[in-house]
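Data first, discussion second: the structure below is written as structure tokens.
One protein chain omitted, others in place.
What follows is subunit A.
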Amino acid sequence: MKQTSITPELCRPLSPARTVFNYGMTTIAFLLSGLALLPLLAILLEILRQGVPGLKWEVLTNLPAPVGMEGVPNGFANAIVGTLIMVGIASLISIPVGILTAIYLAEFSQGKAIAQLIRFVVTVLSGVPSIVVGVFAYAVVVLTVKGFSALAGGFALSIIMLPIVILATEEALKLVPTSLRLASSALGASRFQTVFRVTIATALPGITTGVLLAVARASGETAPLLFTALFSQNWFEGLTSPTASLSVMIYNYASSAYAEQNKLAWSASVILVGIVLFVNIASRIVTSNRFKNR
């Protein structure tokens, strides 16, 4: 019997149409990926180009100068402080509430209808436009106490942060293997002991990531602060006074008629993007540590 060789079949090239299609699609996918990156790179480049020249130490340490005054130090230190304070207030509200809600959803609800409802409401809340959150906080806090304040701003930002914290924490808790909960219970731990000593400890990197992403998101929000914290040309005067923030400052100064205010808005953008980038990178580092431990 004649021995047939498999070599010609294995070495025969694909038809030209298949080859062209293959390379063509690869090229298109590559180009479109580049196109998707373009806006991000363009934004970053433009911000850096316009903002970095005006970025001197004095803008980080001084108040905004009155318009038209020459030779006076000009800056937005009050806006940096205000953003940090209001994001801090928002974190103080949303992190405990968010984590406890997520613990209820992931550990204690056991598929009850009320839990489905909470999860649905939280998902909807995460999609509510931030301007609506701002108007809501204005109606609930500002109109009630009759004044713009850092507290109202922090409250509005906490509503932005809350669904992010809840959804990320619940996901992180769900990733904790059931076998660890069983092991803990088999040693006589109560449900809350198990949650606090085992589940949260195991899920901590995931929870931290969620919290940091929420912080990054809140730092950049403008709309919730427009009607709540308003703005201020002065240093932080207390939790019940109108307070400056980077995002509202950029909003005000970018549309200003004065060139030096426009310039300041660009510099503030660099700082704001820097803060958001820093928090995002921090969350990346926390996440990557999680994999090293496993």
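Criterion: contacts are C-beta pairs under 8 Å (C-beta built on N, C-alpha and C of every residue); 3 or more make two chains touch, one makes a residue touch a chain; residues count from 1.
In this section, contacts and distances are computed from a predicted model.
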item	value
Missing subunit (named according to UniProt) among the choices "Anti-sigma factor antagonist", "Sarcosine oxidase subunit delta", "Phosphate ABC transporter ATP-binding protein" or "Formate dehydrogenase major subunit"	"Phosphate ABC transporter ATP-binding protein"
Candidate in contact with the missing chain, chosen from A:185, A:222, A:262 or A:287	A:185
Residues of subunit A in contact with the chain not shown	177-190, 193, 197-198, 201-202, 293-294
